[in-house]
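Dropping the structure in here first, questions after.
Note that one protein chain is taken out, while the other chains of the complex remain in position.
The block that comes next holds chain A.
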Amino acid sequence: MRRASHTTWAVCTAAVVLAAAGCGGSGTGAARGSVFSASWSDPQNPLEPANTNEVQGGKVLDMIFRGLKRYDPRTGRAMDMLAQRIDTTDSQHFRITLRDGWTFSNGEKVTARSFVDAWNYGASLKNNQKNAYFFGYIDGYDKVHPESGAQSAGTLSGLKVVDDRTFTVRLNQKFSSFPDTLGYAAFAPLPRAFFTDHAAWLAKPVGNGPYTIDSYTRGFQMALRKWGAYPGADKARNDGVNLMVYTDNNTAYTDLLAGNLDLVDDVPAAQLKNVRSDLDGRYINSPAGIIQTLAFPYYDKDWSRPGAEKVRTGLSMAINRRQITETIFRNTRTPATDWTSPVLGAEGGHQAGLCGRACDYDPAGARKLVQEGGGLPGGQVTITYNADSGSHREWVDAVCNSINNALGNDKACIGNPVGTFADFRNQIGRHRMTGPFRSGWQMDYPLIQNFLQPLYYTNASSNDGKWSDKGFDRLVDRANAETDTRRSVATFQQAERVVRDQMAAVPLWYQNGSAGYSQRLSHVALNPFSVPVYNEIKAG
């Protein structure tokens, strides 16, 4: 016994000593100077502005690009960035004037053409850009991006360059908040190099933001450095950021604890209960523009028949949101009381409590409504979700438990996990859902329009349940045409009440962004898109 343990120990010690010697040599850990390291995941698509539709690629674009507008990291308000003026008299024809003095980091001037070329590229069907539909309001989109068949034009007829610093946009319908959507990454300007040497640009993207890309090893890391000659007011307050790719956010968190990483912007759910003591308060938990809902398949007769709205409302009242957000999410999510997000603010259209009693936990009321509505279709609801990410399994089980308890029926609700996100989306796309399914929405830009139109307008891009209501559509059209912002927002809220009365989707909770950081960093904050505001971080 004694000998064996001696041998084992000798082996282990040798291993550890060797390992320690090994890592002493490689210096890729916490970076020196005021350069810091942050966690990252491999972006799913090539880093083209109009092709990046997820947060990880979005992070980089936010650092290396500045568009006509930028969303204030604190308030989420759209502020002029490269745009000096955006003029319109009818909410359909816009004249955009650029500020002088902006260049790309390779020295090229940012001109009206940089925008028009970039938008034409993004909209054109032949470039396979996944955010192409963002240009759908611009006149001529149906020619460059027809729903079927070949495209009959190469460029959008609604875009015209007037001179170096001016261009005009003609929309195919009135859309008063169009200027406020221009802060989205898809609307970023692109330098000529993007078109002339595309492969080289993709290997090392060049933009006009406060950072430049120093080196990029795909799938491993990206080193961004401060661009000294950046002309904007939001200069980087650190020398640079090294984004390190982590496969598992648990490893990133462990690395943060061990001092090898400075910033983690996704604290794993399992660590939430000890994060405050682990990090000694260096933890942020702030609202983000994300809402989680349960959507319904309206292509299924059971859910579209008259009276089903009572069943849906009953289900909503059977969910104890407060308890679930407290116990499972440790208050990193807040019970939802409308269909938008608190980051919009009251002026932006968020109205706490708009859902009213329909979102309050009320088992007796739930039972009564479900009964009045004709009972659960088939006596049971299944909640479909993808089990490969997030902590979806935990909350779906909790929601089902809550429904079962409220309705006094052990078999009222069961979860139906799908292996991968891709397969989940696949089944939704093929209309295979028979009951409620998980639906999450992360806003593209902080407008109430973005929380309603893409999700509930007839045949909209993210209207997965195919909900359709003429009254809602009319109100949204009216709100979009409204030139006065206050009245526009009020009309959108009216449309939101239609969603409530029909209970088109059950709002569950607003999601927060969370981040943890090392002692070296200060001034860490998350913007409403739950992305760290890298340029404001100071590193010691």
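By our rule, a contact is a pair of C-beta atoms (placed from the backbone, for glycine too) under 8 Å apart; a residue touches a chain by one contact, two chains touch by 3 or more; residues count from 1.
Throughout what follows, contacts and distances are computed from a predicted model.
S.K.: One chain of this complex is not shown here; going by its UniProt record, which of these names is it: "Tetratricopeptide repeat protein", "Cytochrome c domain-containing protein", "ABC transporter permease" or "Ferrous iron transport protein A"?
M.R.: "ABC transporter permease"
S.K.: Which residue, A:172, A:260 or A:382, contacts the hidden chain when the whole complex is considered?
M.R.: Here the residue in touch with the unshown chain is A:260.
S.K.: For the full complex, which residue in A:166, A:442, A:468 or A:494 touches the chain that was left out?
M.R.: A:442
S.K.: Of A:163, A:197, A:248 or A:410, which one is in contact with the hidden chain?
M.R.: Residue touching the chain left out of view: A:248.
S.K.: Any idea which of A:69, A:145, A:350 or A:500 touches the chain not displayed?
M.R.: A:145
S.K.: By the contact definition given up top, give the residues of chain A that touch the hidden chain.
M.R.: The missing chain touches chain A at positions 1-5, 7-8, 11, 15-16, 18-23, 25-26, 28-29, 42-46, 53-54, 125-126, 128-130, 132-133, 145-148, 202, 217-221, 245-248, 251-252, 254-255, 257-258, 260, 388, 419-429, 439-442, 454, 461-462, 464.
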